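With one protein chain removed, the remaining protein chains of the complex are shown where they sit.
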Amino acid sequence: MQKPKRVYLDHAATTPVRKEVLDVMLPLFSEQFGNPSSFYQTGQEAQRLLTQARQTVADCIHADPREIFFTSCGTESDNWAIKGTAEALKKKGRHIITSQIEHHAVLHTCQTLEKQGFDVTWLPVDTNGLVDPEAVRQAIRPDTILVSIMMANNEIGTIEPVETIGSICREQKILFHTDAVQAAGSVPIDVRTLGADMISFSAHKLYGPKGVGALYVRKGVRLPNLLDGGAQENNRRGGTENVAGIVGFAHAFKLAVSEMPVTSQRLTMMRNDFIKSVMAAIPDTRLNGHPVQRLPNNVNFSFKYIEGESILLMLDHFGYECSSGSACTSGSLDPSHVLLGIGLPHEIAHGSLRVTLGRETEAEDLSRMVGDLSKIVARLRELSPLYPADRQQTDLNQHV
Amino acid sequence: MQKPKRVYLDHAATTPVRKEVLDVMLPLFSEQFGNPSSFYQTGQEAQRLLTQARQTVADCIHADPREIFFTSCGTESDNWAIKGTAEALKKKGRHIITSQIEHHAVLHTCQTLEKQGFDVTWLPVDTNGLVDPEAVRQAIRPDTILVSIMMANNEIGTIEPVETIGSICREQKILFHTDAVQAAGSVPIDVRTLGADMISFSAHKLYGPKGVGALYVRKGVRLPNLLDGGAQENNRRGGTENVAGIVGFAHAFKLAVSEMPVTSQRLTMMRNDFIKSVMAAIPDTRLNGHPVQRLPNNVNFSFKYIEGESILLMLDHFGYECSSGSACTSGSLDPSHVLLGIGLPHEIAHGSLRVTLGRETEAEDLSRMVGDLSKIVARLRELSPLYPADRQQTDLNQHV
Amino acid sequence: MQYSDQVMDHFMNPRNVGEIENADASGTVGNAKCGDIMKVTLKIEDGVIVDAKFKTFGCGSAIATSSMATEMIKGKKLDEALRLTNKAVAEALGGLPPIKMHCSLLAEQAVKSALLAYYKEHDLITDENKHLFDKLDEDAHDAH
Partner (left out) sequence: MQYSDQVMDHFMNPRNVGEIENADASGTVGNAKCGDIMKVTLKIEDGVIVDAKFKTFGCGSAIATSSMATEMIKGKKLDEALRLTNKAVAEALGGLPPIKMHCSLLAEQAVKSALLAYYKEHDLITDENKHLFDKLDEDAHDAH
């Protein structure tokens, strides 16, 4: 049998490094390999590239380069922002507000703080995955030191009302952190209007390399180091700088921002077509996440009566690479906390499929996929003891 | 004027990525770019590479792959080992033992813990930079929870008696961490005899990429996460794995270990020749660090009456890239804590020069450098108000 | 997930899918909340399983082990079928990834549960065979 063409549709998990980005990175491994802290030419050249990259990233979000600190990933940025604030302000208070659908990097960090005696309010979301800004306001207490709400969700793509939340935090003088790992490069970010004190980024979600991230820290925000060491990053994050990675990140971010209007429109149209076709072709299907306030590239379905891992496995067999919120995929016992967070019952959450488009995604791949996906769902439903034999085409959205 | 050939002699600061290493990394950026946590082929292929890299690193130090955790740098490894142990054992005790000549990643981490109420014993070293294992034993108290002594010093190259220190720690049932960032790839490491519970590594010191490191954590050692997040690294270090970097690191480490006997001998001979020639050519010169128990590639001199940054600057002008422990180089006010730690007076410490050889270093570059360096030192001494006009050739070692 | 070729074959082309009408025995284990359910139906003649069919809601390995388990018990005497273990099924499939071993328990349990019903109905439980049903009391998921 001929190997099927591989169609990568998991851009929320990671993205390939763009060719233009790899090109700027390549000379920095073996030729211009200097340590930016070094005194001589090779080092100073690296320092210059680093300064330039910092300016580029700052420009992407309208920040001052002194507010940009490079890290090793989105996870480090989240940990630094949250644990650092907790350490800095623990004398002032020990209450943190976050949502029930944050990425594990925020979720588990807050749980660690809970174990250390912090009090965390886990705000619920509505069925579309939206945090209610008024709920944030009401949760604020005299001992609240931090609000952390993500800019866009990695599973269901819902874009949170972070500007409104930011202005509430400002008004109440509470620090506001937002995880923009999924949003960056896909939706515009302007720190001048956002009202966030800290923002997390990761390069590998926007066609940069893995192992590089950044934290925006608004001027004046006190944030103790997570990584103590040398004088790098203005004494705030030790460790020899990953120059190639940082330069690649900056270039990728810049390209993403400059192409955003075009890419975003293209992806949104493809996404909407795909959603419409799948909903029409496959009965008992639910679209998870907000119908319009969602990332341009994100699609998340639940197919009733079947389980997500088996959908992924068949899709993989046919060449489509996607992800699921099923427990079996992650090796845990519970399905995704995000899908449970939007109120899906376990059995529906198990049958979820996330399809995230990217720069290389082509419309014909998606339309071919609609056919394959219909067949796969039908086959698995035939196998399923839950599927009523006399099932007529119905709309799952009415049932959930 | 023709540009002078650049001779890179700062391999303790960072090393170029070896060609063989870059070759294995290259396909992992844009082609095999999968996220190892992903279910489908592209992801599982990344997972396979990761597993293999972990095995390779484990083999390099005779460990079990389950004891290897990849990090973003040596600094992260140091922070994780020390802060993690402090967190895990703070109920048992709050006393930590370390030396006065650790890298900033250990030094500043311990200082942070001091501010949080931990008690740190800063062991002195002798004039060669050696920690006395008996001093470690004597410093151990009922509330001691950790000993952290580096395997080899990054400035003066002294190799510490870590095996002896390790066995004392074992005997006293105290956790022992060693920073092997400089030692790895240059001296053999065998966890079966070393007696260390945690060991820090960094890729960019051994011809791997910047932004990758590892921490060895002996089986059974409880170490809370520094970076909470996804289930990566067996749930102990969140963040999408830097697959290209990790694979490059493993390959670089493996090559370094397999070539160690040859490289080590070659560098040691070149180093000794260089030291002898410089000491003969330039009066009032002191060799810092241990005369024989030192890294094969490390040379560290103090030239009396002159200041280190000006030496570096002239060397850079002539094409030689080295480093110094002078305060002016680092932008701080005090010269290197390591040089002060071995008892050098400030004015001698200011006049230090570190020359660290590497794979590409050629004997003729070094012999040419002896001549250039003599001229540079002579010129700067002529400029110096400290240099006695009637100075005869004397041996500075008698003075310090 | 690195599944063996046999797993993939039984997953992509599962044998014995369906439900036997007027089955002599039938058993259902698991629940949708945990993400896997298997229903097995058997046709039994003269103490021999002459046909077996399954329906499974679950992951790839749940489906593949269901398929393999039904294959393995067809033509077997009841007491032989009762000795089917999840390990044997996994082995017949060329192994399962460690975190997936628990899924294979589902098939073992479903077969046992169907046979238990049959034994009870036909009063076949004896002191010699009753221990074979012991494990059934545990939830498949507790056995991870």
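Read from first to last, the chains carry the letters A, B and C; within each, the first residue is number 1.
Basically, a residue touches a chain if its C-beta (ideal position, glycine included) is under 8 Å from a C-beta of that chain, and two chains touch if they have at least 3 such contacts.
Quick caveat: nothing in here was measured; it's all calculated off a predicted structure.
Only one of the listed residues, B:26, B:231 or B:328, touches the absent chain: B:328. Considering the whole complex, the residue from B:88, B:187, B:313 or B:370 that touches the absent chain is B:313.
When the whole complex is considered, the residue among B:87, B:163 or B:347 that touches the unshown chain is B:347.
Contact between chain B and the absent chain runs through residues 305-310, 313-314, 317, 326-329, 331, 333, 335, 345-347, 350, 382-386.
We take it that only the chains that are shown with their structure count from here on.
Chain centres here are Cα averages; for chain A and chain B they lie 35 Å apart.
Separation between the centroids of chain B and chain C, computed from CA atoms only, is 58 Å.
Residues of chain A found to touch two or more other chains are 309, 313, 329, 331.
Residues of chain C in contact with at least two other chains: 1.
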